[in-house]
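Apart from one protein chain that is not included, each protein chain of the complex appears where it belongs.
What follows is chain A.
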Amino acid sequence: MNAFPGTFAFDEYGRPFIILRDQESQKRITGTDAIKTHIMAARQIASTVKTSLGPKGLDKIMVSSDGDVTVTNDGATIMKLMEVEHEIAKLMVQLSQSQDDEIGDGTTGVVVLAGALLEQAESLIDRGIHPIRIADGFELAAQCAIKQLDAIAEPFPVDPNNKEPLIQIAMTTLGSKIVNKCHRQMAEMAVDAVLNVADIEKKDVNFELIKIETKVGGRMEDSMLVKGVIVDKTLSHSQMPKELRNVKLAILTCPFEPPKPKTKHKLDVTSAEDYRALREYEQEKFTLMVKQVKDAGATLAICQWGFDDEANHLLLQQDLPAVRWVGGPEIELIAIATGGRIVPRFEELTPEKLGSAGLVREMAFGTSKDKMLVIEECKNSKAVTIFLRGGNAMIIAEAKRSIHDAICVVRSLVKDSRIVYGGGAAEISCSLAVAKEADQLSTLEQYAFRAFSVALESIPLALAENSGLHPIETLSELKASQVAEKKPSLGVDCMLTGDSDMKSHNVVESLNSKKQQILLSTQLVKMILKIDDVRSKNDGSM
């Protein structure tokens, strides 16, 4: 067991000396064994998320180590919450994370594809092909697939005046999630939100301007899009007016409290006079602060910090409503939306630095005294908030994730408006192209090409399986008809409508997302195939 290569060496007298210490406490696997274990782990992860693929995919319950329950269908979330320990499994988790960060959708697909690629690689290794050759072959095949994607991609008009096509796409993304109960409404919300903040000319969408706020209770149908900002805070004094119009906002990051010098200091009160002087200073300070805000012309103070009771009352007395403990990101959002500047000191407050909003009101919910502050009709109308409601906390959390996905997809379309057809149609088309290319190769790589082509089929297979169709039968029919009809838009008919042309179902995905899926999973597979030695601390569990 201890005789790993490189552990011992012998000097000229034949005495062994140890090169690597503490072999007993380490775990080590090398060569083909290492690759095979890795493939096993990766496939296990892929098989977990595989069943959540597609509109008929199922959800997973994740119980965290503190016992909190999450119900989700989103690949990236499942993987993140799985708390995997295996090194390779962790790589898979990161894979779906990077797809999530980059595109925001297709997180399940990318993992399933990587799993399938590794499965194919395993059988090639068994046939004696060197892992590096396989990796290189996959790389070439991926490029071939990308070329095919470019060839079949269709331009998709992003027109702010005609939202219908975008809504259709958002609906495809939301199709696999639980929110498809109010499918269209959610899709419309996502599209409206993106179009509101999007800069069509520059093809840019600033995500910071879209905020998703949630509140448990009510029905999912009560969700709405607010053109403004919603803050989960109330006015600092219960008797301040609940609705304000034509508001000038002072956005402050300094507390309504006596100032605290940054340098360390100590103030000793040694006599009764000092005590009195200090008291007067204190009072003066409070009045001054309120006066400064008032003088700048503000009619609402948004403050990142707390208020003293006295300051709070002074504000009420001076008819200056205020909100306290507003978080950093929210304060920024308010600043952007109202066109105000964030002011760190009372002294620096001037009328130009104030933000403006048409309407600020408190919104109350349910029987418990839950309230939220809504800032609407802002100067910069670009900031929007998607406000979600739902029957229980888990469903809202899932709705939030789903709508985030939908927004991401719409955004990627605004950035690059080319699309391919979903439902596995693009994968089948790529798979056919790669298989065709394979026969023209004279080198060993043609095996890798064929393997790649088979792996691509795993997505339509999983889709068909999850939809209760006969996977192999469906796939072979689709392949045949794609070749015969030369229509790259034929995909798996998940909704059992009898029509497999994805064009008529409006099942589309952005070209960018699909490309990214193929590239990312190929990269990861290459990386895994290149590892031939793993050392880890032996925790005794093996």
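Methods note: contacts are C-beta pairs under 8 Å (C-beta built on N, C-alpha and C of every residue); 3 or more make two chains touch, one makes a residue touch a chain; residues count from 1.
Here, contacts and distances are computed from a predicted model.
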Which of "Coiled-coil domain-containing protein 47", "Autophagy protein 5", "ER membrane protein complex subunit 6" or "T-complex protein 1 subunit beta" matches, in UniProt, the chain that is not displayed: "T-complex protein 1 subunit beta"
From A:I125, A:I146, A:A393 or A:I531, residue that would touch the chain that is not displayed: A:A393
Residue among A:R133, A:K203 or A:H237 touching the omitted chain: A:H237
Per the touch definition above, residue among A:A151, A:M224 or A:V269 touching the missing chain: A:V269
Touching residues (missing chain, whole complex) on chain A: 29, 33, 36-37, 40-41, 44-45, 48, 51, 56, 58-67, 69, 71, 73, 78, 81-86, 89, 178, 181, 216-220, 237-239, 257-261, 265-272, 275-276, 278-279, 281-283, 286-287, 308-310, 312-314, 316-317, 365-368, 370, 390-395, 398, 467-468, 539, 541-542
